[in-house]
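Report on the following structure.
The complex appears here without one of its protein chains, the remainder shown in place.
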Amino acid sequence: MGNEIVETTFYVRYAETDQMGIVHHSHYVVWMEEGRSEYMRRNGLDYVAIEQSGLALAVTEVNVRYLAPAHYNERVTVRTRIDSLRSRALTFGYEIINADTRQCLVVGSVKLMLIDRQGQVVSMPDSFQALLKNAGG
Amino acid sequence: MGNEIVETTFYVRYAETDQMGIVHHSHYVVWMEEGRSEYMRRNGLDYVAIEQSGLALAVTEVNVRYLAPAHYNERVTVRTRIDSLRSRALTFGYEIINADTRQCLVVGSVKLMLIDRQGQVVSMPDSFQALLKNAGG
Amino acid sequence: MGNEIVETTFYVRYAETDQMGIVHHSHYVVWMEEGRSEYMRRNGLDYVAIEQSGLALAVTEVNVRYLAPAHYNERVTVRTRIDSLRSRALTFGYEIINADTRQCLVVGSVKLMLIDRQGQVVSMPDSFQALLKNAGG
Partner (left out) sequence: MGNEIVETTFYVRYAETDQMGIVHHSHYVVWMEEGRSEYMRRNGLDYVAIEQSGLALAVTEVNVRYLAPAHYNERVTVRTRIDSLRSRALTFGYEIINADTRQCLVVGSVKLMLIDRQGQVVSMPDSFQALLKNAGG
């Protein structure tokens, strides 16, 4: 595991703004999730198949610090990395930046656990860990 | 079936506004769905049990007309009725009003079909139709 | 005006699904708005500047028909065109398709009016109409 950072870039949607004229703070949580999706896609981790096998990555903790606001029509980049991987918990770290100015807007982390259909925490399978470790190189 | 109207009232959430300073138009679609939930709760239709039995009401059509905007912190009332019930389709009609002034903000309709786990349309069970018909009186 | 179709493609986000295992029907309304944003960007219409000048495009009508569901991690393409442009109303037409299979998932239309800071409907400026007409060619 290590220092691989996966980037995904998209436009801010109008629906993501609020009456303060900036992106509502809840949407960065969704963007961080999309950062995880991109991280898994790039590293060959098929999350759809994981869910079909009866497992799921459940979010157990979210921490976000807001440094500067994003606005409608700006392009933002979510930079996603793995901060920690244990047998029972996986933590992603994030920077969300303005894609054009590279200004840092938000930093955050999200901790997840692998659960089965009964909601019980299970150890991450070796294959799963290996993939993530390879990802990190 | 007929003219029963079920009302549900709640405050506009800040997150539902956009940078125009009004509620984003997509949220009225969510409010209409919450109107359906309340309609079913009041009439003893247990939608959670319906889904557990392997069926689901899938939305096939949404039509909304926006007459006046709702704003943060206002109380809105969703007025929900059944406009049409056939063996294979159910259409709800809606008025969303300001709960205090009674001004009409939005009118709309949502058409649903009952589908099974394979996504195939199935006829609505008699019990289901009966409940809805009773509801309408 | 005419038949220009602007496409924008993105992945379905996990947060856009609901417990039916498909994209919640309200999110297509947001996607159609993002289609409008892309349409304006491609045609040099600066919507941010329009709002800064005190005008806004307010949604007055939304109509959506759902033909097939989108799922998490699929790539969808929003195909946006102008269906009608009058001095006081602008209607966009949409097809949302699976970007890989090209299956049509949703068709819809959204009607907008240009309003000023008091919420009064105003005629679309010539420059605005010209740009859109050029777009349609």
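The letters A, B and C name the chains in turn, as written, and every chain counts its residues from 1.
Assume a contact is a pair of C-beta atoms (placed from the backbone, for glycine too) under 8 Å apart; a residue touches a chain by one contact, two chains touch by 3 or more.
Note that this is a predicted model, so its numbers are computed, not measured.
Screening B:73, B:87, B:101 or B:123 against the full complex identifies B:73 as the residue touching the chain left out. In the full complex, chain C contacts the hidden chain through residues 14-15, 17-22, 24, 26, 72.
Residues 19-20, 25-27, 29-30, 33, 51, 56, 58-66, 69, 119 of chain A touch the missing chain (whole complex, contact as defined above).
Where chain B meets the missing chain, the touching residues are 10-11, 13-15, 30, 33-34, 37-38, 41, 47-48, 71-73.
What we mean here is this: only the chains that are shown with their structure count from here on.
Between chain A and chain B, the centres computed from C-alpha atoms are 33 Å apart.
Put simply, the C-alpha centre of chain B and that of chain C have 24 angstrom between them.
Separating the CA-averaged centres of chain A and chain C is a span of 27 Å.
Multi-chain contact residues of chain A (touching two or more other chains) are listed as 14-15, 72.
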